[in-house]
Each structure stands twice: as structure tokens, then as C-alpha cells.
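One chain of protein is taken out of this complex; the other chains stay put.
Naming follows writing order (A, B and C), and every chain is counted from residue 1.
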Amino acid sequence: MHPGIIFLGVIIGSVLFHIFTPWWWTDIASNWGAMDDTINLTFWIGGGVFVLVCLFMVYCIFMFSYKEGRNVEYKPEDHKLEKILTIATTVGVIALLAPGLIVYNNYINTPKDALQVEVNAWQWGWQYRLPGEDGILGTAQVAKITDDNPFGINLDDPNGKDDILIEDDVLHLKTNRPVKILLRSLDVLHNYYVPQFRAKMDAIPGILTYYWFEPNKIGEYEVLCAEYCGVGHYAMRAKVIVESEDNYQKWINEQETFSDLIAKQENDKLKITIVAKSNN
Amino acid sequence: MSDEYNQENKPLEAQSSETMSGTPSKDIDYVRPAELPEQDLYHGHSFITKWIFCQDAKVIGVQYFLTAVFTGIVGLVLSWLMRLQLGYPELVPFITAEHYYQFVTMHGMIMVVYFLTALFLGGFGNYLIPLMVGARDMVFPYVNMVSFWMFFIAVCVLMASFFVPGGPTGAGWTLYPPQAILPGTPGSNMGIILMLVSLSLFVIGFTMGGLNYIITILQARTRGMTLMRMPLTIWGIFTATALAMLAFPALLVSCIMMTLDKMLETSFFMPTILQAGEVLDYGGGSPILFQHLFWFFGHPEVYIVALPAFGIVSDLISVHARKNIFGYRMMVWAIVGIGALSFFVWAHHMYVSGMNPWFGFFFATTTLIIAVPTALKVYNWIITLFRANIRMNTVMLFCLGFIVTFVNGGITGIFLGNVAVDIPLSDTYFVIAHFHMVMGIAPLMVIMGAVYHWFPLVTGRMLSEKLGKWHFWFTFLGAYSIYFPMHYLGFIGVPRRYFEMYDSPYVTSATGMNEFITVAALIVGFSQLIFIYNIVASLSIGKPAGKNPWKANSLEWLTPEVPPAHGNWGEKLPVIHRWPYDFNVPGAKEDYITQTTPPSEVISAEVEKT
Amino acid sequence: MVNKIMDETQNKEQATTHKIGIYLWIWGLLFVLSFFSYMVDWFAFQGLLRWTLILIFMFLKAGLIMAFFMHLFWERYALVNVLLWPMTAIACFIILMAAEAKYTVFTRLLYFFIGG
Partner (left out) sequence: MSDNSLNNLPGGFKGMTHDMGSDQTAFKGVQWGKVMMWIFLLSDTFIFSCFLISYMKGRTSTVMDWPNTSEVFSLHVGNVPVPLLLIAIMTFVLITSSGTMALAVKYGYEKNRKMCGWLILATAIGGLTFVGMQVFEWSKLIHEGVRPWENPFGAKQFGSFFFMITGFHGTHVSIGVIFLFIYARKVFRGDFDNGKRGFFTTMKSDYVAIEILGLYWHFVDLVWVFIFAFFYLW
């Protein structure tokens, strides 16, 4: 059998696989449809080039396999052809890059009305902090973390007092409201990634990173840690629940703020001292 | 003592006599007289100086080759173990999460650095550079020998890390701190230290070799060998070596700094960290800095393994398609341009790393610019096939396999380079599929093709074509069916470096594919036994090759003895009159004109001036 | 003819030695420039002025050492270019890392200390 047939089979097979594949991206649940569009565009241009290049190659090996005395072209260079190809490729590249950069520009510029959510990552789990009524998160440092202050909030920062602390890996979000995810890590690199939202960013100890998206489909989503962070990396999952405004309000009202926590702890301490005293 | 060397510095005359003779053809055959005196070589006599501490670049090349293939096989076995875990979790009880990550790390590092880099530059570079540019040996044979032994020690240190307490490092081949040196990662004590030491040794050893390759190519070419008459193989290896000389420093620096972070608790890369409820003694450092240093090395590194492959494949295609390579000049400029640009794109690996977000624009642009010269190379390969006379032998098959896999992998690279597209795909199996396509198979195809091509030169015997074809189809189809579907895992969103996928809804849908990939990987792996058998058997029963069995033009086939002896050229260095791609020149008697053929012998052929 | 080339090679070697005066001049200049850079600190110049002066003296010194002590001035242009062009990669690295460092310290201050 002529090897060209097998190569042809590989190309056709690839295209068919692409068309009929049961594996495809999860239904998008955020505003980043534009990312999917750029991917599709890249598929069209890139896939087209792949097929063309390979078909031309197959054509050549069919037409020009070895024959004694075949008339072979001797033309070391063809400036015109080379110029055309360079320009065509440059055009292709620009066609891919321009939309990509526009999408990226949106990605790094968070809308003003975005809700802030701080994600705290550690080996190997997640917790969250939401700004309280003032809409501002208090500053925090890893060095300040204690049992009483699980997020390391600076005690002298008034903005931190009403911050809502969620010491649990389930995060609730409102639909159709942009969120700015602020990522902190307490130890190593992590990455807060929900495939349906498309967006992702690493959490890095020592600095703060961010990304934003607008969830637009009610449902429950799994969070995967997408940056290697040690043996527990694969098990570092969490959950995001996107829900309606009402449910969200209900949920948020049940959560504890930092001052609640402090108050509770004072209370506990008090209790302990009382107990201790009464024991004496 | 004196017979250990060539005659005391022969004067220049030894080489320039040719132009002095007053033949009538003097004008068109004129080649500038020699600039350099005859090289002074040390000839070993004992077994040790001839085969162990040998200063002959050809022997050193073979030593590099064998050592690198050994590490490659270790890497291959590790990949089976990984695949077994991914396809059939819990089938192999001893693969725990710790072990899995150690396998991934060692697999990646071995394959990229100790296998491909060493094989291409140390192996092919040493063997081919002096032969192809017409030198007697590398310019500093002694340093060259030390280079190999440094590499050898580096490999030993690397392999030793499998046996130390805690095992080898499991930090991922990118070795990102802080996790690389914290207890949550396997092998974070001895393992990581040995890895860093081994890499440093590798860099030092490589620097010694690299200086040799660069200076041999720049300063020790034979008469008539201009830069624009060098085979593309040499251009690829040369540029790759230049990249390595400039990229490895960043690796060395990051290794030193990480070693200090580990051993002395400095805080170069370590910010304040909470471990098990305790704040560690670190503070103020920047993990991102490591990533920048690593990728300032890492991206040139991936071209270090790609450029020699580009060069070699150009030569193989040209020889076996019996046609000149199309657009030689363009190919050279593309190689050099890709090399130069590769220092300006490193942070495309860090789009989602939390670096300054504005960098995305810069790096996406530079990254996609690189696609243009690369695309030109691809076009030139396939245009070379057009109206050629293609021998469909094993070597050519591997070249075709290379083109298919490289274009496929290159285009997925374009996905990743475009920052908005990379965001959903980064750190998923799409990336894994991308780089195995473009680095795991494409250059390997070239290596295998190159082995079929140059085996007759090195050993004097041909490899079996029949076994070769089986080997090719198993490898190509098998590897393609491993990695082509793998892209779609990435689309689903399966993250890389996952020990187990189990319960996620969209991940479980891929179980079937994972099993399939594992089976394919095992088949491909085992089919390499055909190759190894072919090599071992052909050493004794292979058809004698004779001189220049492929009717190639380039110098390495034109030595007086095959396989070439120490000093390569016998009495007199060859004199070059043309580029190595004069195949099927109209008017010539044969379908090839070797580089040493003087114009007066092919008067009737319409060769283009090079 | 061969002898002629040998002769010329020898001449070339002669050409690489230069009048002692050049070396002494450069030597002196280096001392003076070093003294100047030291004075920058002595007089405790601050801000832009300090940086401009430091960098000017630094590059002048580096240039003199490379050009004359290391003979780059007399070297073939091919070599000079091969040595200097790679510095663009370093320059790019420096500029980007400066931007990165500014960004890092900005987020640190904003989110760990000042608040926004």
C-alpha cells in the first residue's frame, strides 16, 4: 500500500474526529463566550492550514515518488512565492491575534460594579472572604494569621471588621453580576479554575492576583485546582453555586462577619475564664 | 611522545598546495588559501584514551548518544507508569500520588534536558559538526571530553536521586517554588537538591561542549565552506547551541538561588508562608521571579530541542527527495530569527501566573510573530517535495511524520500563544498534547530518521528497511493516536498533573479515552524494541553500506575511510566548491554533485552560484 | 606565498600590541571615573541626578574596559556584533522585570497594608 494513503487517512481521520468527537468543552456559564469564539476562529484558520499543508504533502508523495530518471525541478529560490507566503501567514497571524488581544483587554479590566470575592488557597483547600456592607475588603497578611484570625486580617484596618468570612469550600455567587476574584495563597501556588467559567488565574503567596467573570447560568460547578501544588493537588476541589439574587441574599445573611467572629471568640474566652474561675 | 600528535604543526602549505598547482581550471576552481595551520591532535593509544577518556569528537558523540538514549528509556518507562495510573487507576498498587508526581517530574526533566538536548547537541552535534564543516575534530578536544564526563556525572546524580530517602523530587519539571522545597511535595529534601545539583553540572558540562560546537563552526571550517554553504543541520545545531549558551545561565542562576533557599533558608523565591499553622522563617521573596528566570531559560530550551530537528530534517528531506532544499537562505534566516525571537517570548508560559497583566499583550504579539518564520520553514519543506523524486524509504517516512506532527503541534501552539485562548486551556491536557506533539514526537521522528540515515556512516552497515517501516508506522500512528485525542481532554478542562481524575462529571466522561491512550502508549513504547533490535542486529548482520550509500552531497559522507577515522580527512582537508544541495542539477551526469566537486568537473551543469 | 601569509599573520600579531600610552590613559581615566562615582555617594546626590550620574559613569567605565583593555575596539566588527546584540535580550529582561517588580510591590502595598 502506498504510504500516502495512510497519511491521507490520518488527515481525514483527524478532521472526522474533530467533527464527531463526543469530547468537547463544557457548556459555558459565564460571559467569556468571546474566548470560545477566538478558539473557534483559531480552529478554522489553524485547522485549515493544517489540512492544506498536509494535503499538499500527500499530493507530493503520490505524484513524485521515486522513478529512475524523473524530471526534477531545480529551483533553489523563488522570491515571489516566498513573499506571498510570508504575507499570507502574517495576515493569518494578525487575524488571530487582533481578536485575541481585544478579549484579553476585557479580561484584565474589571468592570467597576464587580463584586469582590477573595479566595484563600492553602494546601489543600479553599476558603473565601467577601466584603461586608462597605463593599471593601480589609487588608490582610499571611503573617497575621492565627487561630482567632484565620484570614490574617489587619486588626487596625476598619474595612476588615465587616468582612464576611466563609471557612468552607462552597462559594455562592449571584447570576448576572460580575465578580472580581481576588486570589491569595497562604503557602504555595494554586489556581482557582472552573472549566465552565473559562477564566483562571494562579494564586501566589506574597502577592495578590485577580480575574473577573460574570456567571450567567444558575447551577453548581466544580472548582479544580489548576496549578500544581504538591501531593494533594488533584484532590483540591471546591464548589461554586451560582444562584438567583434572593437565594444569594439568604445565604449571605447566614454568614459570619469578622466582628462576629471576634465577638464570639471574646465570648468563648470569657466563658473559659468563667469556667476556670468557677472551678477554683 | 611525539607520535601521539600529528607531525609538529604542519605549515599552511599542506592545505593550500591545491591552488598553487597550475592547472588550466585554476580560475573557476579557485578557493582561497588556508588561513589556519593544521590542527594539532592528540591520538590515544590505550583503550582508556581511545574509548573512555577519548578526545575524538565522533567517539564523544556516540558516548553522548548512548547515555542520552539510556536516560530516554528511563523516561519512557516512567511515562508507562504514569499512563498506567491515568488509564487504569489502582491497577498498579505501588503508584501512590507521591510516586506519580515523582514520575511526572523525572519524566519531563529527563526527556527535555537529559534526553533531547544531550542527544541533539551532544550526540549529533559532536558527531556531525567536525565532519560537516570539514574540520579534523572539535577545536578543543580535551574540553570536549570533559564536557561528556560532566554530563555523565550529572546523569549519575540525577539517577541517584531515585535512591535517596524521600525519592526524587516531585515538583514538576518546572520546579516552581515555593512548593518545590516545601514538605507538601515529594522529594523536597534530598530529591530536589540532587536535581538542582545535577542541573548545574549539566549546565557546566554543556557550556564546555557548547563552546566547542560554536567555535568549531565559526572558526574551523575548511576552505570554501562559507556560512551559507553549511548544511542546515549545522545551522540548526549552531543556533541551538548559541541559544543554550545564553539560556542556561538563567537556569543556573535559578538553581543556585533555589539551592540557597532550600539549604540556607534565604528568601529569594519565598514569601511569608504558613505551613501546618506555623509561619515559616521565610519572607519577602517572589515566586514569580523564579518563573521568569525559569522560562527565560525554558522557552529557548524548547527551541534548543526543535532547531536541530528543523535542520536535520531539512537535510534528510533534501537528500531523499533528490531535490535541493527550497529557499535555503530563507531557511537559514528563519532558524536564526526563531532563535533570536525565542528570547522575547518566555512569559507566554505565564499568562495565568499572576504576573503583571499588561505583559500579556507584549508576549502574545511576540509569540505569534515567531509563527511566521516557523511557517516559512514548514512551507519550504513541503515545497521541497513538490516536483521532486521522493524515495519512500524509512528516513523519508520519518520526515513526513515529522511534518504532520509538527504542523499539528505548532498550530496548537498558536492556540496557546494567543493569550485569550490560553486562559481556558492553560494547565490542561491541551498543553500536554501540544508539547508532546511538537516536542515529544516531532523531534523524536527526526532523531529516528537521522539514526536510519547516519547509521551507515557511523557503523558502516545499513539498518533493515523492513523493520524500519514497521517501526515507523507503529511509532507514528501510535503516537499520533496518543496525542491527537488528548487535546480534547484539555477542552473538557481536565487539568494536567492530576494523579487521579475520578469523580468530576466532565472528567469521568474521559475514562474511555484515557484507557485508549494508555494502551496506545504501551504499544508505541514496546514498538521501540523493533528499533533497538534493528540497531543491535544490524551491527553484525546489516548490509555493508559502502561509501555514500544515499548519494548525499554533504561532507560527512566524503571521508577517505568509512566510518571516518580519527582526524576525519586523512592527508588533506577537503576543499568545498558548492552548497550541499545540488541534486538533480540540469545538465549534470548524475543526480547529485558533492560539495567537493570542483566546477571544472561539472562544466555542463547549470548550477546556481552559492 | 605561504611565507607571505605567515608573515602577515605575524604582522597581525604585532598589530595587537599597542602603544603603552593608551593603556596608561585608560587606566587613569578609570581611576578618575571611579572617583567620580564614589563622589556621587559622598555628596549624597539623590533621585534622578544620582541615577543618571551612576549610570553614566558605570557605562563609561564598562565601555573603556571593554573597548581598550579587552581590545574590543581593535577586534573585527563581526565579533563585536556577535557579542553585543545578545544584550538586547538582557535589556528586554531588565525592562520587563522592572515593570514586574513595580507591579508586585504595588499589589503588596495595596492589599497587605494600605487597603483600597
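As a working rule, contacts are C-beta pairs under 8 Å (C-beta built on N, C-alpha and C of every residue); 3 or more make two chains touch, one makes a residue touch a chain.
Predicted model only: the values in this text are computed from it and were never measured.
For the omitted chain, the shown partners it touches in the full complex are B, C. In the complete complex, the hidden chain is touched by one of B:201, B:246, B:319 or B:352, namely B:246. As for the chain not pictured, it touches chain B at residues 4-5, 9, 31-36, 40, 42, 139-140, 142-143, 207, 211, 214-215, 218-229, 245-246, 248-250, 252-254, 256-257, 260, 264-268, 281-286, 289, 292-293, 296, 576. Within the entire complex, the positions of chain C that touch the omitted partner chain are 1, 4-5, 8-9, 11-18, 20, 23-24, 26-27, 30-31, 34, 37-38, 40-42, 44, 50, 54-55, 57-58, 61-62, 65-66, 68-71, 75-79, 81-83, 86-87, 90, 93-94, 97-98, 100-102, 104-105, 108-109, 112-113.
Rule of thumb we're sticking to: only the chains that are shown with their structure count from here on.
Centroid analysis (C-alpha atoms only) places C farthest from chain A. A count of C-beta contacts for the chain pairs A-C and B-C puts B-C on top. Our note on geometry: chain A versus chain B, Cα centroid distance of 33 Å, whole angstroms. Inter-chain centre distance (chain A to chain C, centres taken as mean C-alpha positions): 43 Å. Averaged C-alpha coordinates give centres for chain B and chain C that are 34 Å from one another.
Along chain C, residues 104 each make contact with two or more other chains.
The multi-chain contact residues of chain A, meaning those touching 2 or more other chains, are 141, 206-207, 209.
Those residues of chain C whose C-beta lies close enough to touch chain A in the complex are 104, 107-108, 110-116.
Residues of chain A that touch chain C in their complex: 136-141, 154, 157, 159, 182, 184, 206-209. Looking at the complex, you find that chain B touches chain A at residues 97-98, 101, 170-172, 176, 178-179, 182, 184-186, 271-275, 277, 279, 283-288, 321-324, 326-330, 352-354, 357-358, 360-361, 364-365, 368-369, 371-372, 375-376, 378-379, 382-383, 385-392, 397, 400, 403-404, 407-408, 411-412, 414-415, 418-421, 423-428, 473, 477, 480, 484-485, 488-489, 491-493, 495-501, 504-506, 509-510, 513, 581, 583-586, 591, 606, 608, 610.
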